[in-house]
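Only one protein chain is missing; all other protein chains are in place.
On to subunit A.
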Amino acid sequence: MATASNVAGTNPAQAQEFTRPVRSLWSDAWLRLRRNRLAMASIVYLFLLALVAIFAPVIAPHSPGRPTTTELRERGVYRQAAWVVDEKTPKRSGIWKFPLGTDSAGGDVLSRLIYGTRVSMVVGFIPMIFTLTIGITIGLISGFAGGKLDSLLMRFTDIIFSLPDILFFIIVQTAFSQTAFGKTFNGLLLIFLSFSAVNWASVARLVRGQVLSLKEKEFVEAAEAVGVRRGSILFRHILPNTLAPIIVAGAFIVPSAIVTEATLSFLGIGIQPDTNPNNPFPTSWGQMILEGKSAIDSQPWILIASAIAIASITIAFVALGDGLRDALDPRQ
């Protein structure tokens, strides 16, 4: 038996150590993240946007869809923002009932902007989940199995990696956007899938690299020596240690997906403007930029407001991603 002096923690000087709460690497990371003001501000901002997206029908002052005839009479079309007075056509002068005015179809711009948050939120998160799922699966298999299967999967990944994204999206959209499949969720499903189909490659590479280095670590060897089954080694020892870089990668996929959707909608091949008031995703910010572009002389704030919305959500996600990276891997 070890002598009493050998027993770590019995020394009275160490006694206070016992009252200290247990800190996992995750709780350490959270503490570091909390100290990062920019990242915390981003989290708060994104949380507010998420609330806006969820409660859009409550928050939006008007229906985002096509107005009824009576509503249209009140709203008018091409109405200016509230603070602008149109002296030539007084009917178009801004009123505070429609703070950002109305568009060519009489839609309330502010309400449409609020509903646009929904598209950006789902278009950020759902493709991230798809992308990570595919990337993690391929990366884990490739790195853990090694050999021929690894070479095969990695060559396939290289091919996907070398695809020109935008060109691929344009081809997919033109080919499928008019089919029933392409119209599911106002075209969002097609965007999710095509985005994930090309973006998993970088995640797969990242995960494979992590697995390859972790596989050589002594604690993996120790698990093997103890008789842990291969599946458990993969899921209990390797996967949890790859999560930190995966989370960071995920945080950067979100803004990239949002920008991709905005780009496609701006090009007119993303989601289509919908006037059906029951559609939960009637418009997107990218699509509003497209509308705003043609009205830039008469109603510039349509473009400005939606551009600010896209820029701010993107910056918030990138700041959060940076914060996560610093928090999860303090060495870098």
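Heads up, the rule we're going with is that a contact is a pair of C-beta atoms (placed from the backbone, for glycine too) under 8 Å apart; a residue touches a chain by one contact, two chains touch by 3 or more; residues count from 1.
Everything below uses one rule, namely that contacts and distances are computed from a predicted model.
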Missing subunit (named according to UniProt) among the choices "Peptide ABC transporter substrate-binding protein", "Fumarylacetoacetate hydrolase family protein", "AzlD domain-containing protein" or "Nitrite reductase/ring-hydroxylating ferredoxin subunit": "Peptide ABC transporter substrate-binding protein"
Contacting the left-out chain in the complete assembly, out of A:I134, A:A223 or A:A316: A:A223
Those residues of subunit A which, in the complete complex, touch the missing chain: 1-2, 6-10, 18, 22-25, 217-219, 221-229, 232, 236-237, 240-241
